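Removed: one protein chain of the complex. Kept in place: all other protein chains.
We just call them A and B in the order they show up, numbering each chain from 1.
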Amino acid sequence: MRYHPLSEADRNAMLATIGVSDVEALYADAPASTLLKAPLDLPRHKSEFEVERIFSRLSARNTSAGRVPFFVGAGAYRHHVPASVDHLIQRSEFLTSYTPYQPEISQGTLQVLFEFQTQVALLTGMEVANASMYDGSTATAEAVLMAHRLTKRRKALLSGGLHPHYAEVVRTISRLAEDEVADMAPDVLGAEDLIAKIDETVSCVVVQTPDFFGNLRDLTKIADACHENGALLVAVFTEAVSLGLLTPPGAMGADIVVGEGQSIGNALNFGGPYVGLFATRHDYVRQMPGRLAGESVDAEGRRAYVLTLSTREQHIRRDKATSNICTNSGLCALAFSIHLALLGEAGLRKLAKLNHANAVALAEMLEKVPNVEVLNKSFFNEFALRVKGDAAALVERLAARGVLAGVPVSRLLPKAGLDDLLLVASTETSTHEDRAAFIAALKETL
Amino acid sequence: MSGLRFTKDHEYLRLEGDVATVGISDYAQAQLGDIVFVDLPKVGRKVTKGSELAVIESVKAASEVYAPVSGEVIEVNNELGEKPALVNDDPLAGGWLVKLRVDNAGETETLMDEEAYAGFVKTL
Partner (left out) sequence: MLDRPAPIEDIESPETFTGNRALDQEEPLLFEIGRRDATGVDVDDAPQVASRLGGLERKEAIGLPGLSEPEAVRHYVRLSRKNYSIDAGLYPLGSCTMKHNPRLNEKMARLEGFADIHPLQPVSTAQGALALMETLAHWLMTLTNTHAIALSPKAGAHGELCGMMAIKSAIAAKGEGATRNVALIPQSAHGTNPATAALLGFSVRVVPAAADGTVRARAVRDALGPDVAAIMLTNPNTCGLFEREIVEIAEAVREAGTYFYCDGANLNAIAGVARPGDFGVDAMHINLHKTFSTPHGGGGPGAGPVALSERLAPFAPVPFIRRDGETLELVEHAEGTQSFGRMTAFHGQMGMFVRALAYLLAHGGDGIAQSSRDAVLSANYIRASLRDVMTQPFGDRPCMHEVLFDDAWLKGTGVTTLDFAKAMIDEGYHPMTMYFPLVAHGAMLIEPTESESKASLDLFVATLRDLAKSAKAGDTKRFTEAPRFAPRRRVDETLAARKPVLRWRAA
């Protein structure tokens, strides 16, 4: 079989060296009742060609974003990734290497992580960032736990503009860790009075901008209110490209900034793998979860990079670790870093401007369509549309017409009475033809 | 060096009046390797004998330091923030960790004196 280098002759020679007659003898410790007596009811091995045929058929049953007018966002965004990025991450030394625990033979990975950490700190306006988390939602939950440790309080206040799935992840870990969560009602217009709910029982306030409904928020006053009460501001983003054009959370007083990096360097991939970004103040670094690459020197005095501050982590601190996290999202962080290096400051800014312009153009066209209403005063590349009737049913009708029009809010918030709301995203990959097709299909089916 | 007492966990204390200076022994610092960070308690914290007083981190390990007696933290060694190496280089003096106002000076009597501790270390 193509993945097994050992021949029967090899196996026999090895058995002879070991001194047993067959491999079964090596499983002698396993109770007989646990060893399978017959092969499992699973198909036999397949050639590459057969596997490719099966997967092609499965793939063809999905509508891919590039084939249709596509406006789906709500936490994951379709951007164009340059061909070099995917080529570079497939280099053997990046793809098939292990965690850089042996720094002498992992300087490639470690230097990339050091560069990545710097890029994330710069983008978010914070002092230090880690080497990535699984995704934005788990990074948010980890930020809440970190805030609890730092303030010695165990209650988080979640804005009504936080992505509902992110809120659910925070609520799940909080309930099972026996911590408290205070929720706000879904905040469609970005108008909630969060400050009134901040007091000295709260460890952190978790606010997203651009928020789930697309609204842009100035966090400065919330940050002040947090600090007056001894609480921390956790700022969240789900669209990393927005940081190319908007005031970063660090400049608005955030203490911990977390978010989703998928938009840069990573495909949609039906939800994963993604890359969680996590940044904070230097004073808090020893409470930050996740891996950290640091600068040092080697025995010849040359600059070298190494994983550091490892006593925060599970493999050393075990039950007193800051988190149980072991893997990061290494290859996705690499893809993020390469794409951002290719874009550079100028390219990122242009990309962000183009995203915003496309979204504004779409909003202006939609505003002329009867029975729909763009709700946001401000947005980056995604906004909330109120439609006549049920938004989820509308999305199905539009899908049948070959347009993937966005995400009905009811899919994530089924009981909030927001069944007539649709989230519409428009990145640099949407064209004028796409917008026209959307409008035409909408007018037909509304 | 009279008045130095040791615990089985390699903490020492030096009692002057009702104030005990607490640190870790030379044996302990050698076992830990290069110390990179010391997590000290806040002044004012009350501790009971045997409870966690501080955490000492080397590159590959983190070790708890336990209070050898009960008392209140009245001072911590702020120099360790910049120079954690003091604990390696001068554990019994410049590398002290915490000063406690002891609840009961009598509690120190049960700890090993220098000679007994030296004998104990030999058995390890």
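Observations, loosely collected:
Operating definition for what follows: contacts are C-beta pairs under 8 Å (C-beta built on N, C-alpha and C of every residue); 3 or more make two chains touch, one makes a residue touch a chain.
Here the structure is a predicted model, which means the values were calculated and not measured.
Taking the complete complex into account, the chain left out of view touches A, B. Touching the chain that is not shown, out of A:Arg78, A:Lys155 or A:Arg435: A:Arg78 (per the contact rule at the top).
Hidden from this view is one chain, which touches subunit B at 33-34, 36-37, 57-60, 84-85.
Going forward, only the chains that are shown with their structure count from here on.
The centroid of the Cα atoms in subunit A and the matching centroid in subunit B are 44 Å apart. Interface residues of subunit A facing subunit B in the complex, by the touch rule stated above, are 286, 310-311, 316-317, 320.
Only residues 36-37, 39, 57-62 of subunit B touch subunit A when the two sit together in their complex.
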